[in-house]
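Note that this complex is displayed minus one protein chain, with the remaining chains in position.
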Amino acid sequence: MTDATLAAAPSAESLFRRNLRDFRRNRLAMASVAVILIFVLMAVAAPLIAPQDPNETDLFRRLQPPGWAEGGDWAFPLGCDALGRDILSRIIYGARISIFIGAAVIFLATGVGILAGLAAGYFRGWVDVVISRVVDILLGFPYLIFAIGLMAMMGPGLLNIVLALAYKEWVIPCRVVRGETLAVRELEYVEAARALGAGPRHIMWREILPNILSPVIVVSTIRMAHVIILEASLSFLGLGVQPPTASWGSMVSDGRAFILEAWWVSTFPGLAILLLVLAINVASQALRDAFDPRFSE
Amino acid sequence: MTVLLEVTSLRTEFATRAGLVRAVDGVSLQVRRGECLGVVGESGSGKSVTFTSVMGLVRSPGKVAAGTIFFDGRDLCQLSSEEMRAIRGRDIAMTMQDALTALNPALTVGEQMAEVMVAHDETLPAGRAARRSAIRERSVEMLGLVGIPSPETRLRQYPHEFSGGMRQRIMIAIALTCRPKLLIADEPTTALDVTIQAQVLELITDIRARLGMAVVLITHDLGVVAEHCDRVMVMYAGQVVEEGPTAAVIERPRHPYTRGLLASIPRPALRGQRIEPIMGQVPDLVGLPPQCRFHSRCPMARPECLVAVPMLPAGPGRQARCLRLEDLA
Partner (left out) sequence: MSLLEVTDLSKHYAGRPSLGDRLSGKRRTLVRAVNGVSLAVERGEILGLIGESGCGKSTLGRAILRLHEPTDGRVVFDGTDVTALPAPELKAMRRRMQIIFQDPYASLNPRRTVAEIVGLPLALHGLASREEARAVTARVLERVGLRAAQLDRYPHQFSGGQRQRIGIARALVSNPEFIVCDEPVSALDVSIQAQIIALLLELKRDLGLTYLFISHDISVIGYLSDRVAVMYLGEIVETGPVAAVLDNPRHPYTQSLLSAVPEIGTKRARGRVRLQGDLPSPLNPPPGCKFHTRCPLAVAACRTLAPETRTVGPGHSAACHRLDEGLSLLEGAR
């Protein structure tokens, strides 16, 4: 009888590894990952790579053009802003804010979303009704307006930005988790675990969660790009990180008044936002193709 | 009886991640006018792919790599996709195992039947009103033929409003609208309950006699073949391993696989006796060496079986792919 078992062992790797290999084969995705890594590295090692102190003002360098332009100085490669601060250094430091807030919000929101979604999908009944209604209500508000209102109430500050964005962001993973949980909880292997005497904790964490994690990770990555834009928007409106701390959103805002005579003040931080968000989006798209079986052929 | 369909050395390949899979490897077969051929095999035997190849419906990454398919005197492999489309549905029709997914959920049954007629039937009258009433008349007739009560109202209903057995009947009705010369029924009863299964099979047998068409019944159930087919063809791992008149093959199989298959069907009559399962499982179709494909599971295998075995004559109208078929006589 053991003969039956000798044949056919398709590949000695887990589903996860196979998906990861698919992802690695996607060149565009790998390029995006490289861009993201560069930004992360920039954020972490900001004091080491920034050529200047990002907050040092010098009115003699006010609106100094980029290094290659006439009147530029290569010590300040991307030029200076209205207070004579080095734009490149501020972009490098600004990456810290964008990435920290993006990651913190997504981390918090995904955690809360998984808990709420699992509970709603697994227990159903009134738990589901309460959680789903809260989700519906939160989805009814326009995101930015909601965040602006919260920021106005709580006042500025890094932690407050994270909270203001996470307040609403968790509904996205929550809905994904709830839907997936509803589907997976009906599968026979969940029933098998129950038949073996497993309780809800084991079933939710060990049987259901590992099987729904892929779509959650994919969605969270996509949303991270969104959160970075929202943070920039809040900062642009003056409700985000307070001066003089460098943030891409407030830098774009600062340059607004001089957009005609000093285009570089707004443009470079804007490009930074664009590049990071684009890279995250491309990477998450590839992640989805590789990990979410519904999108693979 | 003259030959309606003749397939010679058909090879259909699928390029997969693991390598080239020869799902159908050198299959030759004949279907005569008006007869019922049963095609038996387990999953992965290539029984369905053989006939999707005949229909020209093999999907990428699969393709027909070699062989000829003569239907009613024409080589289907030489036809343009346009010409092939004209033959499908009109001369050869195929019904699928899962009627729910094979029918379009957004169209009524009547609309789906009309589609086939409009595409294929040149005898329809030219005037719009006349055309419509002709289509309607014919649809009602077909639904009546497959035993669907009150066909006039049923025509206006959607597939989900029918039960599983009814949907299978509707698919058969659609397949029959243009009175094909050959009906290929792919596992028509697998998804159905026994009592309904019996109804559908009797329907097919009955209509075959009335319309004089040939039927290919693809199934994994030897019992179904025993009751409904004139001839049977047993497939294993992409090849035909035995073929011949049903009664003779079932009574005295000449290939150890057929014999094993028959012996492994549990039957009330065998109570208390051990059934003898075929050991092991179907080999991986990637990179199969040119040798008897059953030898690893065969209780009669010998060293000389490690060669490519051709189909050998095994009695009147019979062939089997086994070097030891004489020992099984």
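Order of writing sets the chain letters: A and B. Residues in each chain are counted from 1.
We take it that a contact is a pair of C-beta atoms (placed from the backbone, for glycine too) under 8 Å apart; a residue touches a chain by one contact, two chains touch by 3 or more.
Small disclaimer: the values here were computed from a predicted structure and weren't measured.
> Of the listed residues A:198, A:237 or A:275, which contacts the missing chain in the full complex?
A:198
> One chain isn't shown here. Among B:16, B:133 or B:163, which residue touches it?
B:163
> Which residue from B:79, B:196, B:211 or B:288 sits in contact with the chain not drawn here?
Final answer for the missing-chain contact: B:196.
> Can you list where subunit A touches the absent chain?
Given the touch definition above, subunit A has residues 1-2, 4-5, 8-12, 14-16, 187-189, 191-199, 202, 206-207, 210-211 touching the missing chain.
> Residue by residue, what part of subunit B touches the chain that was omitted?
42-43, 163-166, 193-199, 201-202, 220-224, 226-228, 250-251, 260-268, 270-271, 274-279, 281-282
The definition used in the following text is that only the chains that are shown with their structure count from here on.
> What whole-number Å value describes the gap between the mean CA coordinates of subunit A and subunit B?
Going by mean C-alpha positions, subunit A sits 53 Å from subunit B.
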